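One chain of protein is taken out of this complex; the other chains stay put.
The block that comes next holds chain A.
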């Protein structure tokens, strides 16, 4: 006889933890189905109750009927239903595992690239140890360049000759 089962051995709490929020509805539907199966199983006892043959032997008048029934009932063997789906599930799991492997590879590659970027950022010269020349080396476009792009002190946008005040620009339309 195949392996018999009487109750659920799945840790639903752990499974629920791992499910991302957008798939919780699927998990709920799945759990409902599983609970339905479990309820069907629990509706009947694992072994049927014993028939009291003696009582029937005394009261049933037809001779030999009870003995006949008893012989046939004891000889009756109910076959356990054939399981031809588990193989498909195993095949599906092999597929899924391959996909998971690929996903984890990709993910690890991403993690490596992120860590490389973090290391790059950490290796940059900190601002409190930069001189103005180091700043020019690091950001040549933003550094002060008196030869090519001279600016008036204090070198912000407001004091330059081509600055247009946004508020004055709004009033200029009359």
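Methods note: contacts are C-beta pairs under 8 Å (C-beta built on N, C-alpha and C of every residue); 3 or more make two chains touch, one makes a residue touch a chain; residues count from 1.
Just so it is clear, contacts and distances are computed from a predicted model.
Of the names listed as "Large ribosomal subunit protein bL19m", "ATP synthase subunit b", "NUBP1 factor" or "Beta-hexosaminidase", the one that matches the UniProt record for the absent chain is "ATP synthase subunit b". For chain A, the residues touching the chain absent from view are 2-6, 8-11, 14-15, 17-20, 30, 33-34, 37-38, 40-41, 43-49, 51, 56, 59-62, 65-66, 69, 73, 76, 78, 80-81, 83, 85-86, 89, 92-93, 96, 100, 103-104, 107-108, 110-111, 114-115, 117-118, 120-129, 133-134, 136-138, 140.
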